[in-house]
Structure formats: structure tokens, C-alpha cells
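Omission of a single protein chain aside, the complex is shown with its protein chains in their original locations.
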Amino acid sequence: MSAPLRGPDLPAMPPAFHELAERVNNWGRWGADDELGTLNLITDEVVRAAAATVRTGRRVPLALPLRHDGVQAGLIPGRVNPLHTMVQINQRLFGPGTVATSDDAVTMGLQAATHWDALPHVSHSGLLYNGRPADSVTAHEGARFSGIEKIPHVVSRGVLLDVARAHGLDRLPGDHAVTPEDLALAAEFGGVTVRAGDVVLIRTGQVRLYLAGDKNAYAMPSPGLSCRTPEWFHARDVAAVANDTLTFEIFPPEIENLWLPVHALHLVEMGMLQGQNWNLEELSTACGEERRHSFLLVAMPEPFTGATGTPVAPVAVF
Amino acid sequence: MSAPLRGPDLPAMPPAFHELAERVNNWGRWGADDELGTLNLITDEVVRAAAATVRTGRRVPLALPLRHDGVQAGLIPGRVNPLHTMVQINQRLFGPGTVATSDDAVTMGLQAATHWDALPHVSHSGLLYNGRPADSVTAHEGARFSGIEKIPHVVSRGVLLDVARAHGLDRLPGDHAVTPEDLALAAEFGGVTVRAGDVVLIRTGQVRLYLAGDKNAYAMPSPGLSCRTPEWFHARDVAAVANDTLTFEIFPPEIENLWLPVHALHLVEMGMLQGQNWNLEELSTACGEERRHSFLLVAMPEPFTGATGTPVAPVAVF
Amino acid sequence: MSAPLRGPDLPAMPPAFHELAERVNNWGRWGADDELGTLNLITDEVVRAAAATVRTGRRVPLALPLRHDGVQAGLIPGRVNPLHTMVQINQRLFGPGTVATSDDAVTMGLQAATHWDALPHVSHSGLLYNGRPADSVTAHEGARFSGIEKIPHVVSRGVLLDVARAHGLDRLPGDHAVTPEDLALAAEFGGVTVRAGDVVLIRTGQVRLYLAGDKNAYAMPSPGLSCRTPEWFHARDVAAVANDTLTFEIFPPEIENLWLPVHALHLVEMGMLQGQNWNLEELSTACGEERRHSFLLVAMPEPFTGATGTPVAPVAVF
Partner (left out) sequence: MSAPLRGPDLPAMPPAFHELAERVNNWGRWGADDELGTLNLITDEVVRAAAATVRTGRRVPLALPLRHDGVQAGLIPGRVNPLHTMVQINQRLFGPGTVATSDDAVTMGLQAATHWDALPHVSHSGLLYNGRPADSVTAHEGARFSGIEKIPHVVSRGVLLDVARAHGLDRLPGDHAVTPEDLALAAEFGGVTVRAGDVVLIRTGQVRLYLAGDKNAYAMPSPGLSCRTPEWFHARDVAAVANDTLTFEIFPPEIENLWLPVHALHLVEMGMLQGQNWNLEELSTACGEERRHSFLLVAMPEPFTGATGTPVAPVAVF
């Protein structure tokens, strides 16, 4: 594909960003109408091979509890922790003598807890993945293109790159930008080779701060992906990436005034789902015990129509 | 276990119910402290065998879209269809020159769409599963026992009992109570034997009414499970049951003034998760094409703390 | 002020609209920075005179109950009736021996019930009141200009123009466009002269359909204001107008393909608050009994920051 179109009248991204973008851009790779991006890389064959890795039947859930005292500390306007309310409690809706029912309702930010970012969660230069206009996201419809309901399934081989453990740490320091070299080290540590269609989970250990009760420390400073990593994922045709931080990428950012470059590279340029606030602690232990860092991973989006993100309850099966 | 305790001062369930209850009751079977019920039947071995059934890698999602025009027609107070709103649209939160982000929020009933009922969704005679008091469900905490966040994972073999198709129908009539005989017929039709730990999906075809745009017709009258079926599931040690209706059981009910007896038998007496509003249409087609009615099923609850239900995005893998 | 600026690239309003708009436009009348519009007409003197009309102390509330079974029938996406939930019920938050508290939460559309439309509720030709750009309303901030929180108070003389009663009817038929002639007739019927700064309440009786349980009939067809009435209000320097319908103006509209012209004239051109779903039934009776159709009216907006509307609980004091 030729150089991607850029919207008018918007501040330009810096040259450093464009160099990275050109090397990872997937626009048009799966057709001009594609809304799935790198999830196209999860073929039936990939799924078959992923299921074939199951040996013990051990299951590890990766979602944090959805509760009012969740990971959000108020930094991002509108990204509210779940407010769970009971709308019925042991109510005999049909009169006396019958069984009683309890019902719940919730209000929450779709990106508040363990979640997937959908591709239109981020735009840059006025554009979304595959060159769609950013203003196709509206209050009325949400995202017209690549809304999370368009993602039919995320079932693939999961690979844990346990960067913290590979460095002999429980948790990376807050200013640690995870580099391609870190990813290679963690792959070697786990004895695993990243393949096309894999969902890669990157453990920094940062979520331990939240689990220990300090949601402000968890928020930032935070270790996270360097803007050099998208190219690493691109070279290996990774289908999706998730980690155990609030910000996903190193925060505050590496390059002054270039905010969220990894988001822009993954979601806009590559069309790759990314996940945040995944709890990889039990998984790290399990990988150690099972002596392997790959597994069947199922991480189904809730199909909110037009949504730019979704809570997800992923599970790894060994 | 001896006869289960019953709370005082509440209208008695009719004798017909008690006869059924005694035959399926699981209280104490997995200990007095158990909060999981029949999910205990999904052992590592069951999961291993389920994964081993994967042959083609074909994936079929089973959730209806989560949208404002969902299946709820206003009959159940407080069970609201999802209200999806954008809280940010292409917002440059960090100033000009950066990428822009879009965020969403939602308000919804946890039982509004494709969902699991958690065990405390229903009480009868003042009691929940395993003899817990019904008043342990509060506005403050939600469900103290067996809240949906206690369910770590639902990964098992799934079996489709396509009752409609076994009868040569696209959709069962609204007054069709699905009986044990129907289940046996559908198992034979699918060439499948239900085993311990299976998650059984029962297709009535009723959801076609919703998919065709008529949510009132979908609501009721509705085919659904007869109160004779819990014993059939109990005899086979089924782990969970879901179907493609709003009411789950035949509605209006078989026995006058005995409302929701199947809910009470499954959730309270057996401690068995049940699912509603699952879209089994594509699955029915896939089972026909794949020439088998069993598959790997993953249907992870979203871990809402204290919740009596959860939206779920199940996936079948062939 | 010279001819108002119009945004580019948007379909033009028809000439018939522009003729009306030119006659009522208030842009610049209270300065280029004004965000209040005709509420500027409520001076201290107006308020003083309004208070002086109080003679008996009789109070009449004008809001419909805020409940889940409210006036919205699902026609307007996202305009949801109130979902009221209890988040605490008799909870001893501080331990045993203390008093217990109950708390509530609500989710609702701000325009769902008895409400004021704020000026930025409507734009036309890409512009809001006083020539502000329509795109100053964002998901992030809501309305930057003339948000409802900018309205400090609505306290003035209220005048009931009981058009239905003036015609000898309980309720106007659904196709009755309320004309300037109707308003004059009702003023004569009520023995009242509309003055600068008045808040005019126009009774059609349409809300009786909702009160009788038929929210669909209430919605439409609906009597309501003709697009000839804004000029009548403009000539009299009315501060705000409210009525007892869902749509405010005649609906379906008088002029084919010209939707909501009265909204556009009031909110955008004149900068005049307008209210909908006000229950004027008890007020009609009270005016008859008190033998006057003017009173002190207090109708305070809830100051939602950036909101384009607000629920309101107005009260008339005789």
C-alpha cells in the first residue's frame, strides 16, 4: 500500500513516529474493508495447534475482580470503576409462594478494568485503522468501524513473556521501558518462540502494586512497552498483545510530548488489539510449575455494539 | 445430607416441588462451605478431554450483541438493556500533537443479555444453595456467597442438544416444555452421550424470534425446560446448562402458581449455573456441518464482585 | 447584529425557516459572550413583582414522578427513563449498634422526564445560540457554552396559557398546532397579559394520555407549538416557555422535512429555554379555583456541568 492518507488540519505526529509507523503499517493488508486487523492472523490452523498444547487441563483466570474499588484512581475522566447495584433482592415478582429472585445492574467504563482496547480506541492525525476517518466515532453510534462487536472471537495460543522474572525480579521498576531485547530475553527464559497468530502476554509485575492496595502507585510511574516493540510484534505477526499495567506502555513516555505512541502504532497502524490490567501473577506461577510459557488462551470480548473497548475475562488452559 | 433446613415465616413450596428437590439436592456434597456447586464436576481431566476434541479450529461465538435494542422488553423491572455511551471521543487528553483516545461507559442489567445466572440469583423458602440464608444478599455487598466472582472459570466440553432440529423444526412452539425424553431424543440426534462435567446447551430455536425483530414474541410464551429435566441433568452430573430463551424454563409455567421451579432446582438445590439468551443458531449449523454435537466450550463469567449474574461471551471450538 | 454566520458544508435550512429566524434572532443582543439568552429578561424587578403576586400560599408542583415507567417509550436513542437502584439498604456502615442508612443511585437521560432543554440541546447549520460552533459540544466536556450549569436560577412570574381549556377541551387533538391566535385566546381566557420576563406555560392536555397509562399515544401524534409561535414570544420578550408534551412542538411537523423548527428558533436563534413533559393538570385546576392564571414560578435547573438539559421540579405559588 502506498503512504497512508493523513487527515488535514491536525497537528502532525513527529518524524520519529512516522518512521516507526511506516515499518509496521498494515493498512490494506487484508483489504480496504477490513475491520479486524491482526486478528486475521488467527487461522483455524493456529487454533487447532493452540488446542493441541493442552496437556494437564489446568486453568488460570487472568481478570481482576470487577468492583467499585477497582484500578481506576480518577486520572482518566469518565473511566469509572464498576458501580454494582442490586435492582431486586429476593423479590417474589410473581406473588407469594414462589421462588424469589435477585438481579443486578452495573455502570462502568469499558476500559476501566481488565480489558481489550478495540482498534478505534485511538486515532492519530484524524485517522483510525485502515484509514477510516476518526470522526466515524460518534456519540450516537459509537465506533462505526472496528467496534468491539466486530471481533467474533479471540481464541489462540497464548505466550507469556515474563520480563520481570527473566530479569530475576518480582516487578520491573517504574521507569523500565520494555524493549525488544527484553522480549527476546523473556522468550528465551520461557523457552518459547513467538509465532504468527500468537497472543503475547507481557508480564512486568506492576499489577502487584494494585493487588497490594496501592492503586496510585500502580497507575504511574509505570513500566510498559517501548515504542520500539511494535516492530518486534509486527515482524512475528503477533495477533494481539496484553500486559499487567494501567498504561500499557512506559509512562511517562520515552519521547517528550509524544503521548501513547505504542497505542497509535498498535491500534491505528497495525490494527492490533491490545489489553491492559491483566493479572498475570498466577499465570507466572503456573508457567513456572508447568515448565512452559505457552498455553491455549481464550479472551472473548463482550460484544458491545460500537464500543471502543470491552471488559474481558481471559483464561489460560495448560 | 439430611433434609435441608428451611427458613421460617415463608410460604412453603408445594409438595410437588419438594419431591423434585429431594431427588436433585446437592447441599453438602462438596462440603458445607462450598460455593461452586456442580462446577466442581469440571475436573482437569474433563478439561483435557474437552480440549482434545478440537479438530478443525472452527470457532463459533454464542453471545448476542450487547446493545440498547437488546432482548429486554421491559417486563422485568430493573433488567435494563445496555446503555452504551461515549465518555471521550478522539480526545487529546494530553494536549495538541498527541494521539486522541475514545472511551466508553455502559449501564446495564447483568442478566439483561446473554448471561449466566449465579447461584444466588434465586432463593426459595428463604434459602440459597448449600443452605445459605437468602438475606446474605444485600444492597451493600451483593451476594456474600457464591457471587459470580467466585467462579474462576467455565471451560469444559460443550454439548448441543438441538431439540428443535431433532423434532425437524426450526423453532419449538411457544408451549413446548422440553422434557427428559426430548433431551434423550436430541442426544441421539446429535450422536452424543452427555457425561459428567459437560456444559449442556439446549436449542429451542426461540431466539429466532428476537433475531427476526420481535422481542415481545421472544419473551413469551416461550418453550423451555420442564421441571422434570433437572433430574436428568443431575443423573448425568452435568456441570451447567444454557439455552436460547429469555425465561429458560417453559413460560408460562407448567404448574399453576409454581413460578420458576427449574431455576429453584438448578440454582438452589443443585447449585448449577444456568445460562439464558444464548444464540445457538450458528452453532446448530456448525454442528450439522462438522457432524458432531460436542466441542470445547469456554464461557467465562465477568468477575463482578457479589453479583448474582454476569454477561458472558461464550465460544465453541470445533 | 448583522446576518448571523452560518457554518460551511452543512445542508441549508429552507428559506421558510430563515424568514422566521431573522425575525426572532437575539444573537449579540446581550453581548457577544452571552450564554444566558432570554433569561437576561428576568430582572430583579420582574422577580419582585412575581413574588408580590403571591396571595394564598397555595403551591402546585409541576413535575412528573421520576420512575422507570416514565414517559420515554424508546423512540429517542439513549433518552432512558430513570433506573433507580438502592446502593445501601439499612446498612450499619459503622458497625453494630449504630443507626442504619439507605442510599440510592440513578441512571437517566437528562431530557427523559420533566425537563428544561439547555440552549446547546439543538444546533442548526453547525451553530448554537449566539453563533457558537456546534462542535463545542463534546463527549469530553459536554457543552462548553450555555451548559445548563450556567443558568443560575429560574424564578419569575409564571403564566398559564390554557389552550385546551380556552377551547373548552380537556385535551387538544393530536394534530392541533398551537398558533399565536390560540395563545391570544388562552391569554384572554385566563385574563392575563404576557409581559417581559414571564415564563409561559402552555397547556395542551396531552399529558393526560401518559397519566392514563398510554405512553405511546402521549408521544405522538402530539399537539404542540406551531413554528409561528416563537415570533409571538419574541414580541413579548418571554423568558422561557414550557408545555405538557413530549415533543414540545406539533409532531409530526407542519412543514415536510423541516424537523424541530421551533426548537431551532427558541434554542438557537432566540436563546430561550424551553421545557417539556411538564404536568399542568393540577395547575389548570388551581388557576380555575384561584381565578387567575399568573403566579410565582420557580423552576431551578440542576446544575449538571456541561449538560444540554436537566430534570426540573417546578413549583407554582399562588
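Here the chain labels run A, B and C in written order, and each chain numbers its own residues starting at 1.
Throughout what follows, contacts are C-beta pairs under 8 Å (C-beta built on N, C-alpha and C of every residue); 3 or more make two chains touch, one makes a residue touch a chain.
As the structure is a computational prediction, the values presented were derived from the model and not from experiment.
Chemist: Which one touches the absent chain: C:107, C:130 or C:245?
Modeler: Only one listed residue reaches the unshown chain, and that is C:107.
Chemist: Under the stated touch rule, tell me which residues of chain C contact the chain that is not displayed.
Modeler: Residues of chain C in contact with the hidden chain: 11-14, 43-49, 51-52, 54-59, 61, 63-67, 76-80, 82, 84-90, 93-111, 120-124, 134-135, 137-139, 142-143, 149, 152-153, 155, 257-261, 263-264, 268, 296, 298, 300-309, 311, 313-315, 317.
Chemist: For chain B, which residues reach the chain that was dropped from this view?
Modeler: Residues 77-78, 83, 85-87, 89, 105, 107, 139-140 of chain B touch the chain absent from view.
Chemist: If you put the missing chain back, which residues of chain A would it touch?
Modeler: 68, 77-78, 80, 83, 85-89, 91, 102, 107, 138-140
Keep in mind that, in the parts below, only the chains that are shown with their structure count from here on.
Chemist: Among the chains, which has its CA centre at the largest distance from chain A's?
Modeler: C
Chemist: With over half of the numbers shared counting as same, classify the chain A/chain B interface as same or different.
Modeler: Same-residue interface.
Chemist: Just give me the whole-number Å value for how far the CA centre of chain A lies from that of chain B.
Modeler: 27
Chemist: Give me the residues of chain B that touch two or more other chains.
Modeler: 77-78, 80, 85-89, 102, 107, 138-139
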